[in-house]
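Just one protein chain is left out here, and the rest sit where they should.
Let's look at chain A:
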């Protein structure tokens, strides 16, 4: 039997494990035990290709990120692009599985950002944890800024921020003038959101208050 060339099925990958389980079967037929597949050697139904895309990051985005690393003259083979695309999905599944197990052990229903960060640390990706923590912190700041600007800033300053903000965050916890913690959203609250020294507008990467971020932020404090 001639090798089955899959160039026309560029996104139809032979992936098992965490991601892409029901690859070649139409929906509803997830059993893969019918005589080693000898009954399924008809042409693959086209809908499988369309569904495949959902299992991976868009390849153009993957390539774009790869090109940030590679020198200008570098070329990337198609199968390398696809392989890395598959690896990304596997990575997400791998980390999520670990994070989910932890949630179940602790009888929580929602996988949080902290769970994800914890799982990464546990699975050997601890080099990622700090940059991701910084990234997450900036995101939370920008979110809290958005919510804080919903009302009149002058009026809001008078709000008693209350114990829900103060308690878990330790002595280094600062509340800047620009932050109106009375209104921040539930997600940030649940995560143990933290705030840097404010100065009206949250600073970006060059902020002088940057060090206080990692000093005060203990992503896993609530889990100790």
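Simple rule for what comes next: a residue touches a chain if its C-beta (ideal position, glycine included) is under 8 Å from a C-beta of that chain, and two chains touch if they have at least 3 such contacts; residues count from 1.
To be clear about the criterion, contacts and distances are computed from a predicted model.
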{"item": "Protein name, per the UniProt record, of whichever chain is missing from view (\"DNA replication complex GINS protein SLD5\", \"Armadillo repeat-containing protein 8\", \"Acyl-CoA dehydrogenase family, member 9\" or \"Transcription factor CBF/NF-Y/archaeal histone\")", "value": "\"Transcription factor CBF/NF-Y/archaeal histone\""}
{"item": "Residue numbers in chain A that touch the chain omitted from display", "value": "1, 3-7, 9, 14-19, 21, 24, 32, 36-38, 40-41, 54-58, 61-62, 64-66, 68-70, 73-77, 79-80, 83-84, 86-97, 99-100, 104, 109-113, 115-117, 120, 123-125, 128, 131-132, 135-136, 138-143, 145-146, 149, 187, 190-191, 200-206"}
